[in-house]
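All protein chains of the complex are present and in place, except for one that has been dropped.
In order of appearance the chains are A and B, and numbering begins at 1 in each one.
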Amino acid sequence: MSREYETVIGLEVHVELATRTKIFCGCSTAFGGSPNSHTCPVCTGMPGSLPVLNKKVLEYAVAVGLASNCRITECCKFDRKNYFYPDNPQNYQISQLYLPICRDGWVEIDTPQGQKKIGIHEIHMEEDAGKLIHDEWEDRTLVDYNRSGVPLIEIVSEPDMRNADEVISYLEKLRLIIQYLGASDCKLQEGSMRADVNLSVREKGETAFGTRTEMKNLNSFRAIARAIEGEKNRQIDLLESGENVVQETRRWDDAKETSYPMRSKEDAQDYRYFPDPDLTPIFISREFLEEIRARQPELRTEKMKRYREEFEIPEYDIEIITGSKHLADLFEATVSLGAQPKKVSNWLMGETLRLLKEKEMDPEDIRFSPEHLAALIALTEEKAVNSTVAKEVFGVMFEEDIDPRRYVEEKGLTTVSDEGALRRTVEEVIAANPQSVQDYRNGKEKAIGFLVGQTMKAMKGKADPGSVNRLLKELL
Amino acid sequence: MELLALSAVELGTAIKEGKTTAVEAMQAVLDKIEQTEELYHCYVTVDRDGALGRAKEVQKKIEAGELTGPLAGVPVAVKDNLCTEGILTTCASRILENFVPTFSAEAVLNLERAGAVLIGKTNMDEFAMGSTTETSAYGVTRNPRNPKHVPGGSSGGSAAAVAAGECFFALGSDTGGSIRQPASFCGVVGMKPTYGTVSRYGLVAYGSSLDQIGPLCRTVEDCAVILETISSHDKKDSTSVARSDTDFTSALVKDVTGMRIGIPRDYFGEGLNPEVKAAVLKAAALLEKNGAVVEEFDLSLVDYAVPAYYTIASAEASSNLERFDGIKYGFRAKAEGLHQMYKKTRSQGFGPEVKRRILLGSFVLSSGYYDAYYLKALRVKAMIKKAFDDAFADYDCILCPAAPTTAPELGKSLLDPVKMYLGDIYTISVNLAGLPAVCVPCGEDGRGLPIGLQLIGDCFQEKKLIQAAYTYEQLSVSGS
Partner (left out) sequence: MSHTITDETIDYAAILAKLELSDAEREQAKQDMGRMLDYIDRLNELDTSGVEPMSHVFPVRNVFREDEVTNGDGSADTLKNAPEEKDSMFVVPRTFD
């Protein structure tokens, strides 16, 4: 490569809002219903049906806009985006083009060069499409409208990012804001957060933008990073060989690590947007804005500050725990049940993070309840279980959210507190290991470790290691 | 008692008084349909068995004192673009040849709650696009006043059914005159309420910002009663207006003393049939003689209403009709591949007038033309609304013809679309401005074809219209 290039990236992020019902009808947004069970005339485009806006959608959109420093449009409207596709029952999507709800915002991300502002061009509300399933058996497509009409916001960034790291920081930032607001769980894998990447390249120093492409079907951070790398190289190769980049939408195939154009010749990309006559304009009053602002929950920076004041836990722990709304909620709920903050933090920072990493899960996927974590901490405080048993119980709790008290009882894992039984076992161990006893008496302090281990083994782990140590020293 | 000669309200009273029953009334209507339907073809679907069954149920409720309203037991015909649960709803289009809705339109439910009994679904121009009921995929409807002529449209089946005695009253929809013009052609009363007064939920949309449902009936009294019954604030329709003044029957007062009536000079120029003009002006004179203050004035912008309307209505229609794609309901053509399926389904499923309008509508919204055509039309709409606002600062209502001519002969209109669209010149601006308007018969031409008088009111001023129309009707009946 003779010339030096710069990559220019903008993102269109779709976020499924955590409402109970769809954007324009009273159908449930719950996952996992049988096909077309969460549908009605409105979300299946039946003739004569009409949309009515879910107020919660507006509230969430405004909340996200405020949290990302946007201007809230005083009078916004919905427009129809017209295109034929079977996942779209009306063959138009209700969206916002001319007067979106939020405009001109920004969020700050950390980069190796320091903090950087990423501009938000606009945020608009729209409806999701249904699901198409390939019927392999008969080589045709099946349509399920359960997701049709699920509310989305689309967050359109300015072309302010220059590499994959910035893109991922930006996405993580958005995800955190939105999760803190409770507006969405933002899971990329499950599609509740989806990112389309607009990318162009230009020679370093050039001020005009190059021709951009839009890439879809990116459902993990890793896929996004790979797609950016792949597309950047594809465009540079084109330019280097004297060809032009075509403005088009491309689908990323993460398995093949390549992208290909999505549109067929049958489509003219002309959406004929016009204001939807079935929906009325929305006027955002100052009172409404104040109400949303007042209801705005504590965001991460405020939470970190409070943690520093309220809990004696290390800064690093604070950073990790507040880095996930779910983790922070779990932490606070467990503490509020009486568990000592440091102990709770230790469990989250230690075993929890270890298991999440091992199982490739997100903190949002944690299933165990604060009640059960508090109970487990109480068990260790009471010395009813030792730390080895506690870890074992935690492992089961992590998988199945069992009640640790009942589990310990049922499995007979409670530490034996019967001094007589413990003394008898220690005596047996001393008798059976004369060599170690001799070593200890000869001043080899380490030998006692072996004897403790043997005692624990004989007690099937249900002894308090402190008591074993004390008894051994006493009897030796 | 000659049942079929009664108005809807008279029939309701007779049923309530036990002089007849809902079942007898329905049987009389069905017998009449048996005799004349072959000639007039007012209906796409007559639900004989269902209608009699419903009449029996309603009669029981009337006798039990559960239904006491003025329309209890009265047979009604409903335009085939209003959804009716369990009953075929075609919009007179092949593309919905087998569509059976799973819910009823709110206006239909309001009638059913009041005890009106559905007979069947009336013929119309396909998807309400047309002025003659000749664009129906299921054959033309003939004008009962002279079967060589069209009944008007698009609610031609509803107007003809009322005129023929094949129902006691009917519902229609009016996007650019589709209730008032056929009412005029068939010599019945028809009213388009203020936009938002009757819920559009369950009305298969043509031009969503213009569509309103309204009554076609024999008398102004019927009109007030029906409108009072079907009006409602419906939470399912975002454009539905909460009104507290829907006691329209309170306006059935024979008095126009001091009422200020404006006659737009620009509606009486070129293109208006002299017989129509004479009949309408005679009606104005009668009102004036009875105390109304009648004045001529310049409304302005009259020539721009039709082109603005066709731009807006076609654009909305092109989008509204996208859902008819052969996937979820209705006709599906056999084809290889998705896009072929779309194209073949829609090409075979829609008739020529619908295609003409959705092509135009797609074009005026397309990239590069949106501002020049669609936004321009919306700006003209704002100007037209302003012109009406100015007029209603001076007048209680505007008096004019409903159509420039009486009903044309069958087969004469569709050849020249622009000329056909010009026939809507007196009705269309009312829809653009969201106003209420009523059409009442005011005489006939030399061939015995009816002429309609249109009264236009300001938004939410139906009562003034009803009072003026009622007064005129009473005066003209008594011949004073």
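Simple rule for what comes next: a residue touches a chain if its C-beta (ideal position, glycine included) is under 8 Å from a C-beta of that chain, and two chains touch if they have at least 3 such contacts.
This one's a predicted model, so the numbers in the text were calculated from it and none came from an experiment.
Within the whole complex, the absent chain has one touching residue among B:S362, B:S413, B:T427 or B:Q467, and that is B:S362.
The chain not shown here is touched by just one of A:G10, A:P275 or A:P404, and that residue is A:P275.
Between the chain not shown and the residues B:D245, B:D303, B:D390 or B:E409, the one that touches is B:D303. Interface residues of subunit B with the unshown chain, by the touch rule above, are 98-100, 102-103, 195-196, 209, 235, 238-239, 241, 301, 303-304, 306-308, 310-311, 318, 322, 325-332, 335-344, 346-347, 350, 352, 355-356, 358-364, 366, 373, 375-383, 385, 417-418, 421, 433-434, 459.
Mapped onto subunit A, contacts with the missing chain fall at residues 19-21, 25-28, 33-41, 44, 52-58, 77, 82, 84-86, 132-135, 139-145, 266-268, 270, 272, 275, 277, 279-283.
Note that in this section only the chains that are shown with their structure count from here on.
Centre-to-centre, using mean CA coordinates, subunit A is 54 Å away from subunit B.
Residues 41, 44-53, 80, 82, 84, 86, 89-92, 141, 143, 264, 266, 270, 272-274, 277-280 of subunit A touch subunit B in their complex. Touching subunit A in their complex are the following residues of subunit B: 82-83, 89, 91, 96, 99, 101-103, 105, 200-205, 207-209, 235-239, 315-316, 318-319, 322-325, 327-329, 338-339, 342, 362, 365-367, 370, 374.
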